[in-house]
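Yeah, one chain of the complex is gone here, protein chain that is, but the others are all in their spots.
Right after this comes chain A.
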């Protein structure tokens, strides 16, 4: 996350950089193709030529090599890109400059932004409903907007709760909290025996975890109504989650700290962090930070509000950009990557990824060592969690307009700010930003 390149930004220099990146951005746009769903499926079967693929997903090189070997007519050039915000900055500037890759890796929460910006070609032009229908309705909903599918889902990570069995046992807690009420009670018990310990972290820099918790509680931040977007960050479900976490923060039951910071790693190592509210993929990160704690960790479904429910945190999709000159080959590559067992086998160690296409996670499972979790079958926990993910959540047309003010608001938690205030200011900022960009907004 080191933004070295940005070092020279400043004053007139910033103007220069802005220019350099936008210089070639004169409008290249694709005429809205009006083909029927999957109408060009045959084009995909006979596709050939060169395409480029950008991804920040780990270990994709062998996958690309395997594709190139089994598909002699198509040659995929693979480039590693930075993850998170710097990666999207690179993709967006490339799209503007007209030198974007054919296939881009875009997480669910960013997909509507690119789709509504006219940056993508709908993948449903190539892949028909029969194939799309094999993905669960819930992930399909996340890649569909305006009646078209814009990407194929790769992984679909459900939120789960990781915890230290030994530390909770010290507090007399033998099973993972099933509800948030139990979670709070367990956190208090933990505090009474280990005054320095916390049961989870609240990440002020990364609102996606909070968004996931709101989603689980039934919130619907974004929806469409006719030709307008609805923005509703302050709905009752979100307020409930906000109030609950505010209480946990105020009573020092959870620790406010930056995600993936040195401090967080230290807290894990020093056993002052007894739990992680994360997703399936978090297992890899926890294992690498907790040497010597093998067998002490366990995974459980996320505590709920009374009835089983879950949400997704992160997760990648692959999409065809508007600048791709070979969308048929791109679609063929994407379909193979997301649905073929060979693609997962080629990748080798996939970490603790929960893959979207049915059956593929079994291959990932076979490659993941569960020793840090005392041999617990963590993939079956993921499967159960995944089956309860609530339908009907949508991401907005410009998530950064929400996340920047939300993170800034969370940053004021240490100086007397509240989660609720952060949400209110993010609501106002999002609505005015979207309206300023010309979109029609209610909210």
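Note that a contact is a pair of C-beta atoms (placed from the backbone, for glycine too) under 8 Å apart; a residue touches a chain by one contact, two chains touch by 3 or more; residues count from 1.
Here is the rule we go by: contacts and distances are computed from a predicted model.
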Chain excluded from display, named as in UniProt, from "ABC-2 type transport system ATP-binding protein", "Cobyrinic acid a,c-diamide synthase", "Spore germination protein B3" or "Sugar ABC transporter permease": "Sugar ABC transporter permease"
Chain not shown: contacting residue from A:69, A:129 or A:436: A:436
Residue numbers in chain A that touch the chain omitted from display: 1-4, 6-7, 9-23, 25, 27, 29, 32, 85-86, 88-89, 92-93, 96, 115-118, 145-146, 204-205, 224, 227-229, 256, 258, 261-263, 266-267, 270, 397-398, 400-401, 404-405, 407-408, 410-415, 433, 436-440
